[in-house]
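With one protein chain held back, the other chains of the complex are shown just where they sit.
The block that comes next holds chain A.
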Amino acid sequence: MPLNTTTTPPFVAVLVRGLLAGLIAGLLAGAFAYVAGEPHVEAAIAIEEAASHADPATAGAHDHEDALVSRTGQRGGLFLATGLFGAAMGGLLATAYVLLSRRRRGDDDGRSGLLLAGAALLGAVIVPFLKYPANPPAVGDPATINQRTVTYLLMVVLGLVAVWAGSLGYRSVGAQAPTWLRAAAAVGGFLLVTAVSYVVMPSFQEVPADFPATLLWSFRLASLGTQVVLWTGIGLLFAALMHHERRRRAGTALPST
């Protein structure tokens, strides 16, 4: 009997661990964003409000003064947003993990969980971010929000396709080939899809001329950092939880060891 039938956890057990890893990583990312990003959000909102007071015609698109939720509420809501988003991403990672485990040999869980999180960070965060970097309040034309949302989502999909093309390149070169050649094929497949996507997808230059460049840079760095914390956290926590679960199952299946 193969070892896997006794030590492979059922889907629900994996999913629960993914959701938990995602929730915790999301709250950690929220804490990072609160410390590293909130000051820049505040500064950008101050600029946005100064602009809308100076020109009442552009006000109303996003009025922060008689808003539904106070600024204090929005700062707290940051943790709700990153926590829920993290849980969703952790659950999706766990689902991908189970589906891909059917064609995985051996049961090196820590490695494949971490690889998946790394792939998600590269494909769903870094590739889209370099094309459509995060924008603070006051940056971005409300008239193009639908267009920017659709292209952003498409870029997330294309980023994941690029990572998939990379893994395809890696596997298309025989296992007996030297590592550098397999790595080169992976980089080539990834870069090909990424470069074509960047050229084909439209660009948006909507940063107001008088928006401080240092503030934009600091905000974007904090935003990227938030996602890095999220996915690093999901990967490490999920790998740790799965390792523990495997050990527990192996222990109950083979009490003598």
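Everything below uses one rule, namely that a residue touches a chain if its C-beta (ideal position, glycine included) is under 8 Å from a C-beta of that chain, and two chains touch if they have at least 3 such contacts; residues count from 1.
Operating definition for what follows: contacts and distances are computed from a predicted model.
**Student:** When you check the chain that is not on display against UniProt, which of "Sigma-70 family RNA polymerase sigma factor", "CbtB-domain containing protein", "Potassium-transporting ATPase potassium-binding subunit" or "Urea ABC transporter permease subunit UrtC" does it turn out to be?
**Tutor:** Record says "CbtB-domain containing protein".
**Student:** Return the single residue from A:A25, A:I47, A:V125 or A:L237 that touches the missing chain.
**Tutor:** A:V125
**Student:** For the full complex, which residue in A:F85, A:W164, A:Y198 or A:F211 touches the chain that was left out?
**Tutor:** A:F85
**Student:** Touching the absent chain in the whole complex: find that residue among A:A25, A:I47 or A:V98.
**Tutor:** A:V98
**Student:** Can you list where chain A touches the absent chain?
**Tutor:** Against the missing chain, chain A presents residues 2, 4-5, 8, 10-11, 15, 30, 33, 37-38, 41, 61-62, 67-69, 73-75, 77-82, 84-85, 87-89, 91-92, 95, 98-99, 101-107, 125, 128-129, 132-137, 140, 142, 145, 148-149, 152, 171-177, 219, 222-224, 226-227, 230.
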